[in-house]
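As you look at this complex, bear in mind that one protein chain is not there, while each of the others sits in place.
Up next is chain A:
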Amino acid sequence: MEESSGKTTKKHPWFWSSAVASIVLRLVLIVYFPNTLNFSSRPEVSTPITSLRRLAEGYWLKQSSMSPYAGSMYHGSPLLLSILGPLTGDRGEGQSHLLCGLAFVIADFITAILIRAIGQLLQVADIQSLKSLGASKFSKTSENFPAGDIAALVYLWNPLTIITCLGYSTSPIENLMIVLSLYGACRRLVPLAAFGLVMASHLSLYPVILIIPLVLLIGSGLDTPPRKLFLQPNHGDGYKKTNFSWRRVVLFFLWASVWALYVLVLCSISLKEYSGLGEMFKRTYGFILSVEDLSPNIGVLWYFFAEVFDFFRDFFLIVFHINILFMVLPLAIRLHHRPCFLAFVYIAISSILKSYPSVGDSALYLGLLGLFVNALADMQFSFFLFSGYLGTLLLSPVMHNLWIWRGTGNANFYFATAMAYACFQIILVVESVSSMLNHDRALKKGATPVAKKIQ
């Protein structure tokens, strides 16, 4: 073990230098170019839920003894107000929210470290299960490519994450909580996983569907090839059958309820003088679920709900939200042996179909995609997808400009790029799932009996 870790650090010393370089880049851009890069005004970056400007407004309202949700500006958690509010100080002449930027940079860095740790755990588990299967060539590639480092660097150097960090959106904190919960579940640290899940779903509603992959991770462990490969007659003895540990799952739910109660008590204390938890739920979760704000973003819901008749509005709200929910169960059934990958797919689906998506959500799942480079090496259309992403993300601000500022375009231009972006995201998800399943099938074919190999 020591030798392999020494090998990894010797072979890949570039990880820490690249990570620090990306942090330095963010700091330089925050400190020296605060006003030229107005990413916070872009609708792709800051949504009504994640915008820091709205958080500052909510904090100011709270300081003036009014409810932070008055006026329908702020739609986030009151705890975030207590944490980030004091950091949004006065905007002096040309001085943006510097301290908040630092907080987001730190959050990004911690997220990257945690992704790296998850990647290392996945790699170890992968090598172990592949060796017990006897699929040596797969395990060699797995050793050579440190998925954790690659994923962490993809996350740090992804232009989308940098833009989100500079755009003063609270997505880095949500991403941190999601990755924290995944890390806790991978390490079988039940309180940490429960904490991450509760905080992530408290900040934005959608990570609650991650409860399924987290339960699978805690119960049965990390990603493994399908169970039936191990039950083939030639190599049944090298594999330790681990049963699903219900005790840990029950402990997880217990801790999740403890954290949820704690968070709710804190929120009710925080909003005691205003109108309490009912208003908080109405303004945060109610706002997310009922899509009240129809300002354009990179998602597909705003255009639709701007033109739907009121009579059908509730029906279509249910349709759009069930669109995410009904994919949960089939994917869970098909990919239950790979819970980490399942979590990645869920995050990707929710960031396509959520009510106010932004590029911060895409940044998270693109980073997590890096964790599975070994399995997804044969993904089709990768170049097509890459150029598609690049094209739509470059065209989207152009269309926005044409529509809003020059008036030579209309909403259809902007919505076209949003639709194309959603299409590329869907193709990415579909292709990654199918290539993971192909990888499993290839394992089945390429698995050789252990008894014949002499290690």
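Some notes on this structure:
Following the convention adopted for this analysis, a residue touches a chain if its C-beta (ideal position, glycine included) is under 8 Å from a C-beta of that chain, and two chains touch if they have at least 3 such contacts; residues count from 1.
Note that contacts and distances are computed from a predicted model.
The unshown chain of the complex is recorded in UniProt as "Legumain protein", chosen from "Tax1-binding protein 3", "Probable cytosolic iron-sulfur protein assembly protein CIAO1 homolog", "U3 small nucleolar RNA-associated protein 11" or "Legumain protein".
Within the set A:Met66, A:Ala125 or A:Val308, the residue that contacts the chain not displayed is A:Met66. When the whole complex is considered, the residue among A:Ser40, A:Ser82 or A:Asn401 that touches the unshown chain is A:Ser82. Checked against the hidden chain, the listed residues A:Phe33, A:Tyr262 or A:Phe386 yield one contact partner: A:Tyr262.
Of the options A:Ser18, A:Ser40, A:Ser136 or A:Ser275, the residue whose C-beta touches the omitted chain is A:Ser275.
Residues 64-67, 69-71, 78-79, 82-83, 184, 187-192, 195, 255, 259, 262-263, 265-266, 269-270, 272-276, 279 are the ones on chain A that touch the missing chain.
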